[in-house]
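With one protein chain held back, the other chains of the complex are shown just where they sit.
And now, subunit A:
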Amino acid sequence: MAVLTAAGRRAAEGAGRGGRTTRGGGKRATRVPPVVLAFVLLPLLAEGFFVFWPALQGFYLSLTKWDGISAPQFIGLGNYREMIHDTVFHTAMLDTVLWLALFGGLSALLGLGAALLLQQERRGVGFYRAALFLPVVFSLTATALVWQAMYQPDGLINKTMSGLGLGSLTHPWLADQDTALYAVIVPALWRQVGYVMVLYLAGLKGIDPALYEAAKVDGATRWQQFRHITLPQLRSVNAVVLSVIIIDSLRSFDVVWALTRGGPYHSSELLSTYMYSAAFQSLRLGYGSALAVVIFVLAFGVIASYLIRAFKEAD
């Protein structure tokens, strides 16, 4: 949109100038300069080739049976029909919802909490902010490897627990179906909280201090200030945080793959890991593509509906 309006304005300016110097330049005025056209069309072409075309191909693949070697075989909605009866798909779907709720919900809550705690400029607050943000800088795959070592049967976590006299609670965390998914959420959360905190800090900085002063004059309690000033003022940041959380939840893959590969026996399977293993381990690229389409529809659906609502409220 920005490109289009800028281009339009420049074209209009050109027309104005043309009108002054030559007569009867009306025809030329409507013509868009080739440079402008190139600025619009080339990125569109690149976007089309690298984004839209593969996306359409992915959708087409989801309607086929393809092993990556022979020619894809068109089977209509067969892959989607299979999903309805695929218990692993059901597990992956449920786990993804659980992931969205736990990973998304907790990272939003903890991120907001950390931002509120660390918003005031005090001595040493920069250190704490940096410490919380630091995990974001690390590669999640590398992070996961460290966590994997800690989760080992004789790793740091179990050793610490035995040391504290909680030996009965020690556990092969990643190898037990009851704990695997939660054990994977923790490192993901550890990283995401810092990221969400920074988003909220930026939002908190943007709130006019005069609002708080006015509230104080009116005798509002801290809770009332938070409830009636901070939260409403953070609405635009909330939209960003929500989008980020949903997208990050649905594309969470690296940490799960590095820690459990969706196992043991699919108990920590997310849609993203199931898509990967269906496509590149079982070499069922058609079914994998169908799962990718489902992920796309979910992400797009949730975000689009939220954005539409947000824009309506803004109007």
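Going forward, a contact is a pair of C-beta atoms (placed from the backbone, for glycine too) under 8 Å apart; a residue touches a chain by one contact, two chains touch by 3 or more; residues count from 1.
What we mean here is this: contacts and distances are computed from a predicted model.
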{"item": "Candidate names \"Alpha-D-ribose 1-methylphosphonate 5-phosphate C-P lyase\", \"Molybdopterin-dependent oxidoreductase\", \"succinate dehydrogenase\" or \"Carbohydrate ABC transporter substrate-binding protein, CUT1 family\"; UniProt protein name, chain not shown", "value": "\"Carbohydrate ABC transporter substrate-binding protein, CUT1 family\""}
{"item": "Touch with the omitted chain, as defined above, among A:Gly126, A:Pro153 or A:Gly206", "value": "A:Pro153"}
{"item": "Residue in contact with the excluded chain [from A:Leu109, A:Leu156, A:Ala214 or A:Leu283]", "value": "A:Leu283"}
{"item": "Contact residue for the chain not shown (choose from A:Ala71, A:Ile84 or A:Val137)", "value": "A:Ala71"}
{"item": "Residue ranges of subunit A at the interface with the undisplayed chain", "value": "54, 56-57, 59-61, 63, 65-72, 74, 87, 141, 148, 152-153, 172, 174-177, 253-254, 257-258, 261, 263-266, 276-277, 280-285"}
